[in-house]
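What you see is the complex with one protein chain gone and the rest in place.
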Amino acid sequence: MKKITYYPGCTLHSTAYEYGDSTEAVLKYLGIEWQEIPDWNCCGAASAKSLNHKLSILLPARNIKNASTLNNDIYVPCAGCYNNMMKAKRALENAEERQNIEKSLGKFESIPEVYPLMRLFTDKAILEKLSQSKLKTDVKVASYYGCAFVRPEEVLQNENPEIPQSIDNILNAVGLETVEWPLKSFCCGGDLSLADSSVVSVLVEKIINYAKEAGANAIVTACPLCQANLEMRQKEPFPIFYFTEILGIAMGIDNEKWWKKHLVDPRDLVSKIKGGK
Amino acid sequence: MVKPVIVVGSGFAGLSCAFHLAEAGIPVIILEKKEKLGGYFPQLKKQFPTNSCGVCFMHPDYPAYCPYIEAERHENITVYTNVSIQNIENYQEGVNIKFSADGILNEIDGQALVIATGYEPFDISMKPDLGGGLYENVYPALNFEDHIYDLIAENKSLPQRKIAYIQCVGSRDLKIKRPYCSSFCCMYAIKQALLIKDFDPDVDISIFYMDIRSFGKDYERYYLSAREKGIKFIRSAVASVKKRPSTGKLEVLYTKDGSATEETFDAVVLSQGAVIEKSILDLMKKLDVEIDFYKPKLFEDREIKRNIFVTGTLYDPMDIPDSAIDGIATASKIISRNMITPKILAPVKVKTQKVAKIGIFLLGCDNRLDDIVRTRFSEALKVKDLDEIQYAVRENKFDGAVIITDDIRKTSGFLENKNYCGLHIDSVVLVPSFNNALLEEISASIQKLRQVKRNNHVPKALNSKVCIIGGGLAGLVSAKFLGEMGINVVIVEKEDRLGGRLLEIPSRLDLVKNYIKYVEDNKNIEILLNSKVKDVEGRLGEYILQIESKEDVRKLKVDALLVTTGGIPRKNVVVQEDGKRVFTIFDFENRFDEISKSKRVVFKQCAGSRTEDNPVCYKVCCKKAVMSAIALKNKNPEIEIFILHKDIRTYGFSENLYRQARAMGIQFIRYSQEPEIMRESEKLKVKVLEDGTNSEFIFEPEYVLLSSGMNPNTEEVAEVLGIGTTDGFINPYNQKTGLLDIKNGIYSAGLCLAPNYTEDVIKQAEAVAVRIAIKLAGRQLYVKFNTAFVNPKYCCGCELCVKACPVSARYMDYEEKIARVDEALCEGCGNCAMVCANKASQHKVFEHKGMLKTIDLMVG
Partner (left out) sequence: MKISEINKHTGQDILLCYQCQKCTATCPVSNFMDIKPDVVVRMSINGKLDNLMRSRTIWVCTGCETCGSRCPNLISVGKINEFMRQLAYENKISPAVKPALDIHLAFLNSIKRFGIVHEASMLAEFKLRTKDFLSDLKLGLKMFLKGKIPIKPHTIKGINEIKRIFEEK
């Protein structure tokens, strides 16, 4: 039984509730045991690093420290959290910076690995289990990665931001066809969501248009802010999913709760995806 | 026994080096990793700036066949293909190399090893942001070039109507760890664009660039001609190339007038840079040679280890002319450790008569062809090889032969001026078997043979004496080599001392003085100071010069001339130049201490150049300015330096110097409108509008240094010798590969030929000296069989043919009042025959009466 440390981040229990719930459902179905980081705090999102560099490192560093007591790798579903955690991790890998961090937080006994949630599904055994639930449908989706999971490359060393594949691989494994399109990691506008939503509207319009042109019926993402922006600032109804929700459908464990949480009702498409099964 | 030289790689540099070594009598072994020779140049059917091929001029004795055939048939060259190198060891006297060729292991002990492995084109799939490897309408430039040639050959129009070229793909990019510049991509992109515009003028072409590096001889004019033909040059790096799902077209994202813009294209061509192949990097590691792409030079010297040389693009990314010269210069280093063992030719004497009995041979053709031929020519004989031909000739007493062959290499012996198979070269016609009109051609060949008059071939004697006009660095370097090879040299220098311009540059003084000392000590070299060549008559092997000095006038007979009259620093290029605060970069070294004490210095690049009335790039100023700025910053870290430029042309590995300069805080500001230099009371003020950002900069520097380049010193000598110039620079025979050859017997090197760095002037001088030495060392010139002749009965003495001859092989015999042909120089081009109204001038192989009969037979 695989054991992981899980860092949901603030939104997965609130504005991205369906992401959190579907992630937990999928983990349970796959038989993966998880524990949340003990007493975890907000990673600082975009706000800490905009105003205070030290704060932007210490907040996620505290999470890493608390996680180190659990002795398992940390998996992070939220792109922003993952990005901040990796920045803190890189800082801890530098001797001088680690000293400074330990001055504030105390000694780190160990520094666990930090992975994006998608990395979990590259495990052979897990992939096998995934492919047992094959969807049979004509529905096509566009995988959307956003920025925080893939850039900056030197810090994250996750995947090539120009040609990311992880979400595509996961969806293909459960039999859902993903389209080739050029805006996989094109910024949605991030936290300009509230500061200046007109910018986000322009970017979101472009993203959804291209996804439609490529033949997609929906966009599938892994970032709570991207999902929110794409839902909130779109012009015509176009479903935006979290990849764990799609996995939930494939495994037959999807929950009406999730669809109710969406600002854009995806239920028609959900039945289409299921209908082919 | 002379140990062979091993040349690894058969591209331009490798083959140039091999040919010159082989012609000098040194055995050469060529190791080529691929199945065929040539590297990438066989794929490049048209090259810049001539938009034609011309590779044959690389051979020291042109016109030659295509280099890779020449390489295989040369008696001093042995070729191995499909080679994989196992081990290299160098020791005191030479190099030992173990390799496998076609699976068979070999070991060779040589006197030297030349590594000329060139480059691999950058793999564009490493640039998915530009669509590389993702979309089929994003092309690597090399593949697109093939595409263009196919379309030209089939006379079709380009299916894609709007194309974008993206420069610097795989170069100048720290992200992919390729910080250097590949030197030739700007030019080949312009070439491709011009080729397309030529055959399909309505195609819309945009070239996206950061700096256009058209620094070579006449390249700036080539670049301007591209602009004039409507090819758009857009100065912005491209952020991304994305395929629009709905249309399948490509969206190119770039900056226009300071803002992000997206434009749609049908196709995108990525100008791939030069990459060193992994196996070569491994080889260097094995040899303990450090490779660091971030250094200003990849190798300190061409001789990287004792007796092991690196040449061509591997040494530093370079284009075809430079690679050819680099290969020859490397050959010169090896030749000077040997001597030239020239070929001595015995005169060929034949009975002058027409061909009577002609044998028809089918050499290695298939049975079907045999049957076809035998239906018309029942006497045709089927043979396996040349020995069988020889036997048949003896048996049947043939004195002429038509040989039908499917592979010209089988008959390579016939391509030389030899008696072969008992036949004379004039009595053999080779007919390729893959021929739509095979039977007609055989009849025509028989007819041709019947009209041929065989001739004696007596080599022309030479004196082995060269006159070098100009005793600057280039002249001195060439003189040294020629003197070492035992060739007599006369240096004619107009000043009262040798050394030229470099005597004024403190850091080059030692270099020049060494050469002067050598030249003064060598007994083969005669020096005439305060002298000028006032008149020239004659041709290769028989030049008669009139040399004037203050004291006397004398006549000198030489075989060949080398023009190395050098350059003159351009001064007074801008109105505000006062020699005190605003002055040219030529005074930089002498005033270094003074300049380094100032607070702020401005360099103005392209001063008085790259303008409408002077479309010349002086090549060296960008790197020189960068190096000068770096020197200033090293001396005084607080000094502020601004370099105002139109493009920064630090090509090759000197791109790393450009980066070093930026890292030191030197700022580079691009301008298209002329910056203003003003004087307000005692202060200097420089105002410049930056391209792209449209920001205005105003500086108050202590000094303004003008990078102005060197003008060629050719006015007098060009007139005396009757040679053409462009922008004052001497026009070579072929700009691509015959860069150092001007006319048959006249050569040139150095700054009178094109703007150049000191290192490259030395390279050219060494290369030209090799070419001259090879020609003259044998003290005789070949006489070819397919030359022109004059029928004195019809010659009226109009001299048209003399003017028409491109190699000065024709001259007037004023006593007999007819034109004559110097068979040693005649290249058989037929120009003279074309201009002759009386048919007095004819070509031996294509005599007009017989040709008309032949054409009748061909047409049926």
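First chain written, first letter: the chains are A and B, and each begins at residue 1.
By definition in this document, a residue touches a chain if its C-beta (ideal position, glycine included) is under 8 Å from a C-beta of that chain, and two chains touch if they have at least 3 such contacts.
It should be emphasised that the depicted structure is a prediction, and the values quoted were computed from it without experimental measurement.
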| item | value |
| --- | --- |
| Touching the absent chain when the full complex is considered, from B:197, B:571 or B:659 | B:659 |
| Given B:96, B:255, B:336 or B:596, the one touching the chain that is not displayed | B:255 |
| Contact with the hidden chain (one of A:53, A:235 or A:267) | A:53 |
| Residue in contact with the excluded chain [from A:152, A:252 or A:275] | A:152 |
| Residues of chain B (touch criterion as defined above) contacting the omitted chain | 129, 168, 172-175, 210, 236-240, 253-255, 258-261, 648, 658-659, 662-665, 667-668, 670, 692-693, 695 |
| Residue ranges of chain A at the interface with the undisplayed chain | 10, 13-15, 17, 39-42, 44-55, 58-59, 62, 66, 104-105, 147, 151-153, 161-162, 185-187, 189-192, 194-197, 199, 203, 232, 260-261, 263 |
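Convention: only the chains that are shown with their structure count from here on.
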| item | value |
| --- | --- |
| Chain A and chain B: spacing of chain centres that average the CA atoms, whole Å | 57 |
| Residues of chain A touching chain B in the complex | 160, 162-163, 179-183, 210, 213-215 |
| Chain B residues touching chain A - in the complex, by the definition given at the top | 128-129, 134, 240, 242-246, 251 |
